[in-house]
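For this view, one protein chain was removed and the others were kept in their places.
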Amino acid sequence: MNPEETKEFEQKIHAFVGRENGPPKKGKDAVNEPMIRQWAEVMGDESPVYTDKETAKNTTKGGIIAPPSMLQAWSMEGYPMAGSPAVDVQRSLHNVFDENGFTGVLGTNTSTEFFRDLKPGDEVTYHTVIESISEQKSTARGIGYFIETVTQFTDQNGERVGKQVFRVLKFIPADAPAEASSVADDSPAVPTRIAAPRGHDNGWWWEAADKGKVLIQRCKSCQTLRHPPRPMCGECQSVEWDSIESTLDGEIFSFTVLHYPKVPGYDYPLCCAVISLAEGTRIVANVVGIDTEEVKIGMKVKGKVEQVDEKTMLPQFYPVAGGQ
Amino acid sequence: MTANVKDKAAIVGIANTEFSKNSGRSELQLAAEAVAGALEDAGLKPSDVDGMTTFTMDNTDEIELARAVGIGDLSFYSRVPHGGGAATGLIHQAAMAVASGMAETIVCYRSLNGRSGHRYSSGVSGNLLTADAIHWGWYMPYGLVTPASWVAMYTQRYMHLTNCTHDSLFEVAHTMREYAATNPAALFYDQRFDRAEYDAQKKIVDPFRLYDCCLESDGASAVIITTTERAKDLRQPGVVVKGVGQAAAANMESMTSFYRDEIAAIPSMDIAASKAYEQSGLTPDDIDAAVIYDAFTPIVLWQLESWGFCKHGEAHDFVMDGALRPGGRLPTNTHGGQLSEAYIHGVNGIVEAARLVRKTSVNQPDKEVNHVLVTSGVGVPTGGALLGSMDTL
Partner (left out) sequence: MSIDTRDFSNVAVGDTLPPREVPITSALIVGGALASRDFTTVHHDKKAAQKGGLPDIFMNILTSNGLMGSYVTNWAGPDSCTKKIDLKLGAPNLPGFIMTLTGEVKAIDEASGTVDIEVLGENNVWGMHMQGTVRVQLPKGAEA
């Protein structure tokens, strides 16, 4: 869209702000024990106030109540929405977005306030208003707008029982949703760590790690050790080399603890350290088996090669008891 | 041997596009707008240009850009590697080309949709098998995949060995933000924060919280460099290149030089600084203001040490004295830096350094500014340039 088209589009969507989605509407069922019990079963609600009449009587609630988080459920349209979603004001607004390429939709936030507990027999009426539409935002999903709707819930006496703010993002999908077909029949695998690419100069090191060993490259001509591996000795320019196996006795030279962003396949907080090995070379690896807050420069550590996920063998270093 | 570039070349035109989170146009268009703006600023025609230089990382091809802007025959083109380490490398290339006569008028540019397009904070992925990917392979399996995490490794060591604390990291972040707050072009214009807000931000990697890390933004910056002779006749006062250094110190890896005897230092910048001082005949005392690459707060501290404004390990005290503030010893990043103006890989910093010499920064210090330092990104091979007014010729 050029700036003029954007302006025109924004005028169209902003015309929806303040409009009610429809007149106040009564939920299809009064609050009732069977629906409460089914909800509690699925959600793992253990509180007797939802399902056990006798015990509930003896609590301050004085009897069965509905789980508060169930509030919105009393307003749901039910099965008809599977076949033909209601054509309401909110749907028309979404259509304007869809026609302009903002086909993606994502619920991003809900904020629900509860003014009183609902009990069997209560009748819930709901009334939704399109509260606001944000300015254009650049999000991780793509360019889009946040739409906020506010629903007021009242009871049979017209008293307010709850309020819910619902925020959705309508966006232009960054990638076409074509990838799905390639994974159509598999649930996504649990991700593993990013593997090191293996080439001529480093493949041998990772193959040894797969077998549980950490090797250190050694110049055959002048015996200098080097890590990470490279094809020529910087001291004597020899290309002849062999290797020794590290004892993995080490000391933390520096470290950091990673919190954000969380890359799939890794557990956070995640400690990465530069470790000085007893042999004299350094290696970067994880420090584990210790609260990340306790890690210190100078700490003595001992490594072992471990399987860290389905596909990955890596040296992991543990604090040495009594070390430092 | 000292390179013979002093006073040979001058920046005569500068321009930025607007900065945003979503430019809504191609990187080629952003680059073309910045270059056309810099030519206009200089009072030059596109046909005056005969050389171009940019980052290897830039997606905009020189000849595509030349054709878009209407630049004619080119006799010099080059690119500088290593991400933000290339920033003042553009001045380095242009000054050499001008000094040697390989070209007369060079466009230096950088254009990126760094927020709406590829975001560097998403880290490396290792999907291609190249020598560089093999290098990253020593870190990715452990989760060390983002620029913040690499810089953090040096920072922890630096804080362990010196008296640097979050106080000086905050001082850097806060100074940049205060400058941005009064710079209408900055993404953080009129948006201030205090220490409590800084401390309350989410942890990224220890010891960094969000405000220790630079922006990600869309935009482009360009500068035009020509001979000092020609600069005398142009629309704007020239900004003379007094010296420019570039260096990759021994035992270097891109961002992960963890195998040197000590890593709480940036030896590449030490070398670049000594070369630039040597060429220019200047000393740290001659430098009145600076634009120091600030992808993360602590890297400003290390560069102050490399350029001799304080001793190694003493930058904490230097900045806590208010040195970077408007009335301080070395007003720094008066545009708000990459922490708070925009992240255009340091080239928006070259534009600001030129403004400081021209005395046209929106936050121009009260004092006389004759010489300004501008630097490139560190952790990678890097560099820096010393700029001066035409009066210094």
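Note that the chains take the letters A and B in the order they are written out, and that residue 1 is the start of every chain.
Throughout what follows, a residue touches a chain if its C-beta (ideal position, glycine included) is under 8 Å from a C-beta of that chain, and two chains touch if they have at least 3 such contacts.
What you are looking at is a predicted structure, and each value in this text was computed from that prediction instead of being measured.
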**Fill in**
Result, missing-chain neighbours among shown chains, is A
**Request:** Consider the whole complex, including the chain that is not shown, and state which of A:P67, A:P229 or A:P269 touches that chain.
**Result:** A:P67
**Fill in**
Absent-chain interface residues of chain A come out as 35, 38-49, 55-56, 59-61, 67-70, 72-73, 76-82, 106-114, 117, 173, 177, 179-181, 183-184, 186-188, 190-191, 262, 264
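Definition applied: only the chains that are shown with their structure count from here on.
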**Contact footprint of chain B on chain A as seen in their complex** = 136, 138, 143, 193-199, 201-202, 206, 227-228, 253-261, 263, 266, 270, 272, 274, 281-282, 284-286, 297, 312, 314
**Message:** So in the complex, the part of chain B that touches chain A is made up of which residues?
**Reply:** 21-22, 115-116, 121-123, 125-126, 128-129, 131, 133-146, 149, 152-157, 160, 202-207, 256, 258-259, 263
